[in-house]
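Here the complex is missing a single protein chain, while all its other protein chains stay put.
To keep things simple, chains are lettered A, B and C as they appear, and every chain counts its residues starting from 1.
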Amino acid sequence: MKILYFAWLKAKTGTAEEEVSPPAAIATIADLVEWLKGRSPGHADALSDLRLIRVAVNQDHVGLDHPVGPNDEVAFFPPVTGGGR
Amino acid sequence: MKILYFAWLKAKTGTAEEEVSPPAAIATIADLVEWLKGRSPGHADALSDLRLIRVAVNQDHVGLDHPVGPNDEVAFFPPVTGGGR
Amino acid sequence: MIRVQAEDFDPGAELAGFAAGNHKVGGICMFLGLVRDFLGAVPDGAPPVTAMTLEHYPGMTEKQLAAIEAQARARWPLEEVLIIHRFGRLEAGDRIVLVAAASAHREAAFEACHFLIDWLKTKAPFWKLEHAEGGDLWVEAKESDDLAAERWAKKT
Partner (left out) sequence: MIRVQAEDFDPGAELAGFAAGNHKVGGICMFLGLVRDFLGAVPDGAPPVTAMTLEHYPGMTEKQLAAIEAQARARWPLEEVLIIHRFGRLEAGDRIVLVAAASAHREAAFEACHFLIDWLKTKAPFWKLEHAEGGDLWVEAKESDDLAAERWAKKT
């Protein structure tokens, strides 16, 4: 499973992209977040407040109850701020 | 008093612009319309249905009860159709 | 700025020059109105329209457009406003009108631009005469244009 971090999540985790192999019990984004928090204090910090975080699976926006599998690309990022003012 | 006609009112009256001197009793646009209808059958035809006509006094849109005086420029025209689609 | 003219204009050049160098501008909204292909706009059996002529009321046009610009500036915090409207003979694909509004904020730019074109269509003294093989016909005003303009009146 490929994990991507953007904006301040990249700074806090110290990682832009990592390949992980969570146990089979990790079935949803919510499960995955809890599991990823164990990887480092930076991960725990970055993922501590789920209200500040948005998630995409295979480049589509999803909710915390979305399923995840070994071949998925999962991205964590803050709410987007593109466009003009 | 200067009277202007645009679009199909110009065709029906046969006039783009005319100088008129209505009697002092002609105090409003509604009075003026009735008076102008006596100028020719074309005028009577052009001004017969007030629902189809808009009026400007001194280049501002006005209603039928708007006052008119000797020095006014009064224009009659159909509802406007500028702009794109 | 208001321009009423028979000549064509270059929308790319207008956009390139519009609000250029004004760093208070965060958003520009621009609307360009064109003469659409007349095919399909004609009732069954009627001769096809080949061109149109836009008549206007010189003097009143500029006065009404200036009033519309002033209204827009009073309602939204605008940095720049541009209205260009052509008159005279026009054919399919020809440009008719360009309106643009620049503001610090995109919502103001959008709303002001939309307001400008909606009000222009019911306040500016232009009339379209369509030319067809069988003769000429004055285009009638659309109720939808009145409704579009009223929408803004209600918001005040």
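In this text, contacts are C-beta pairs under 8 Å (C-beta built on N, C-alpha and C of every residue); 3 or more make two chains touch, one makes a residue touch a chain.
All figures in this text were calculated on a predicted structure; none of them were measured in a lab.
*Asks:* Thinking of the complex as a whole, which visible chains are touched by the chain that is not shown?
*Replies:* Spelled out, the missing chain touches these shown chains: A, B, C.
*Asks:* Taking the entire complex into account, which one of A:Ile3, A:Ile29, A:Leu47 or A:Ala75 touches the absent chain?
*Replies:* Considering all chains, including the one not shown, the answer is A:Ala75.
*Asks:* List the residues of chain A that touch the chain left out of this view.
*Replies:* 4, 6-8, 56, 59-61, 75, 77-85
*Asks:* In the full complex, which residues of chain B touch the absent chain?
*Replies:* Where chain B meets the chain not shown: residues 83-85.
*Asks:* Please output the residues of chain C touching the missing chain, sorted low to high.
*Replies:* Against the missing chain, chain C presents residues 10-16, 21, 23-37, 92-93, 104, 106-107, 109-110, 113-114, 117, 144, 148.
The rule is short, and it goes like this: only the chains that are shown with their structure count from here on.
*Asks:* For this assembly, give the contact graph shape among line, ring, star, complete and other.
*Replies:* Its topology is that of a line.
*Asks:* Could you work out how far the Cα centre of chain A sits from that of chain C, in whole Å?
*Replies:* The separation of the two C-alpha centroids amounts to 48 Å.
*Asks:* Once you find the CA centre of chain B and the CA centre of chain C, what distance in Å lies between them?
*Replies:* Comparing mean C-alpha positions, chain C is 25 Å from chain B.
*Asks:* How many angstrom between the C-alpha centroids of chain B and chain A?
*Replies:* So the centre of chain A lies 71 Å away from the centre of chain B.
*Asks:* Any chance you could list the residues of chain B touching two or more other chains?
*Replies:* none
*Asks:* Enumerate the residues of chain C that touch no fewer than two other chains.
*Replies:* none
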